[in-house]
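Then we have subunit A:
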Amino acid sequence: MGTAEIAVRRRNKSERLDRVGRLARGKFVSPKNVPELLKQIIEHGDIVCLEGDNQKQADFLANALASLDRKDLRDLHLVMSCITLPAHIQLFKKGMVRQVDFCYAGPQGTAVADLVKAKKFPVGAIHTYNELYARYYIDLTPRVALIAAAKADRKGNLFLAANTEETPAIVEPTAFSDGIVFAQVNEIVDKLPRIDIPADQVDFVVEAPYPMHLQALFTRDPAAITDVQIFMAMVALRGIYEKYEVQSLNHGVGFNTAAIELLLPTYGEQLGLKGKICKYWMVNPLPTMIPAIESGWIERVFSVGGEVGMERYTAARSDVFSTGRDGSFHSNRAMGQLAGHYAVDMFIGASLQIDINGNSSTVSKNRITGFGGAPNMGCQPTGRRHPSKAWLKAGAEASPGPGALPGRKLVVQLVETFQAGRVPTFVEELDAQDPSIKKALHGVAPVMIYGDDVTHIVTEEGIANLGACRSIAERQAAIRAVAGYTPVGLKRSKRVTQDLRARGIVQLPEDVGVSPSQVSRSLLAAQDIKGLVRWSKGLYDPPSQFVDW
Partner candidate 1 sequence: MKQPSPRALLGKLFGGSAKGIAVEKSVLTGYAQAGGKDVCVIGTCNGTYIGNEAALVLAAHVIDCVERRPKTPIVMLVDSAGQEPNRVDEMLGLASYFGHLLNCLELARRKGHKLLTIATGKAVGGAFICYGMFADRIYALDSASVGLMPIEAMSAVTKIPVPVLQKLSKTMPSLEFGARPFALLGGVEEVWPSKDDLQARLAEAIATAAVDDNRAALGKKRGGRKLALDIRNRVLAESAK
Partner candidate 2 sequence: MSQLHLFHEQTARQRIAAVTDAGSFAELLPPPERLTSPYLAQLGIPVSFDDGVVIGHARIDGKKVYIAAQVGQFVGGAVGEIHGAKLTGLFKAAARDRVPCVVIIESGGVRLHEGSAGEIAIAETMRAIFECRARKVPTIAVIASDIGAYGGMGILSTCCDFRVMTEHGRLGISGPIVIEKWMGKKAYDSSNRALVWKTSGGKTKYLLGDADALVHDAAGAVREAIGKLLTKSSPVTLKNAKARQKELEKRLKRFGKTADPDDVWKGLGVRDIATASLASGPEFAALAKAGRK
C-alpha cells in the first residue's frame, strides 16, 4: 500500500511543477513572479514550512505568501520554528491558516497573545526545536518548504554561510518526501565557497531583492552588565562551575552568563580554574566569549547558528569553531540541539518566572513566546550513558536508588529575584498556568523547564540545590530561601532555611566564598564592545548599533 501512496504524492508534485510553466526558468524565479508561483505550487490545506528561527528569516518568501489572500490559499497548516515577522501574523489575520505548529514567537509574542485572545490562533502545539524537526520526519512533513540561503550557484546548490541553522533539518524531510523546496538567496553566483545543500534537493531559487533578515541576537554589550549580575556570576562560578568541575556546557544568552564568560580570564584565572572548567561548549559564537578564547580557556565550540559580526573572528579561530573547507564558520541547529542534550554536563540560563516547585516559563498573560531550544538542553537526558565527573557528582547528590540513573546533568537557573520594574521572578503559580492559555494549547501549560529537571537555582541571595532535596516540601523551602524579598521569599521560615543551609542544600554567597565587596565591573575582561574588538585583534566586526567609535 505504501507504494501507491508515494506514487500519488509523487504524481501530485509533478502536477504542481507543471502548473508553474513559464513562471520559472528551470529552477530560477524572478522576484515579481514569486506570489503567482506560490499560488501554483501550494494547494489549499497543505503543510507549509516557513523557515525562520530567531536569527535568519526567509522574509522575502514570507512577505510574498502574506501578499496573497484567503481566496488564493486557505486552510494552510503552518509548521515553523519561529513566528518572528509581521508577515507571519498577517497570514493569521487574513484567515489563511487552519493550524500552526511552532516553537517560539519572540518579537511577535504580544501579537500571538492577541491572536489567542481573538481566537484566531489555531495552534497544534508549541514545541522545542528538535521535537518539531523530528515531527517533520514523521507526521508534520512539509509539502512545500520556503527557506533562506546566502548564495546559490547556477545549478541550484546552496551555500548557507555562518547561519546554517535549521535549513538541513527542513530540506531533508521535505525533499525526501516529494515535497517542494523553494529557496530565497541573497545572491546567485557562478561558484559557491562550499555546498551546504545539494541542488538535487532544491526545486526553486529566487534572488531576493533585499538580503534576508538576520538578527544579531546573541550580542551582549559588556557595558550593560550590572554589579548584581557580576556578583551572581561569581557565586555561580564558585558554587557550581568550580564545585562540579564543569567541563562541557551550554550558556543561555542573558547578561548573567555573559558576565561569567567575561570573568573567566580574570576571576576564573585567580581561582586557578583554567583548564579545569569550561573547555567544551555548545553555544553560538558569542562575542563575550572572545576574551576567554584568546586567553586559551576554550578548546571547542559548536553552534546552532552564527552571530552577525563574528564571521572573520570564527574563521580565524578554526581550531575552536566548526568551519567548512572554505574556512568559514558552520553551524547546525538540529545537531547542536542534540549535542546540547547529550554531550554537555551543564545547561545554565535564565527565566522570567519560576514557581515554588521550580517550574519556569517565559510566558505571561499578554505575551506568549514559547520555548525555542532551552528545554532540549534544560532537561535530564535519560538516554545518556557516558560518565563524567560533574554528571556523577550531581547524580550522587540526587541519591540514586535502584532504578535511577547514576548521573545527572546540571540544569541551572540563574535569575535575579526581581525583574526590571520590581516584577518578582518567583511566583506561587506561573502565568503560563492561566486557564485560557492552557485551553488554547489543548491542556498543556507552556512550561519551559520543569522543576523535576532543575538541579540548581542561583539568585543574588544564594544557591538552592534542588537536586539534593529529598521531598517536594524541601524543594519548595529551598526555593523560598533564595527568593529574597519577593512574596514567595517572604514566606520562608528562618528555622527551615537554617536547617537547609546546615545541610548544604541552601548556600549563601558567603558560604561559597563570595562577598559583595569583591564585586567590581573592573573584573570583566572587557567592559564594552570596543574592548571585545580589541581582544579580537580587530577581527570582530560588531553591528552598527553597538559601535560608538
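Going forward, contacts are C-beta pairs under 8 Å (C-beta built on N, C-alpha and C of every residue); 3 or more make two chains touch, one makes a residue touch a chain; residues count from 1.
A word on the picks: all candidates are chains of the complex that A comes from, given by their letters.
Note that the structure is predicted; figures quoted are calculated from it, not measured.
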item	value
Of 1 or 2, the one touching subunit A somewhere in this complex	2
Candidate 2-touching residues of subunit A, taken from the complex the two chains share	265-266, 291, 520-523, 525, 527, 530, 533-535, 538, 544-549
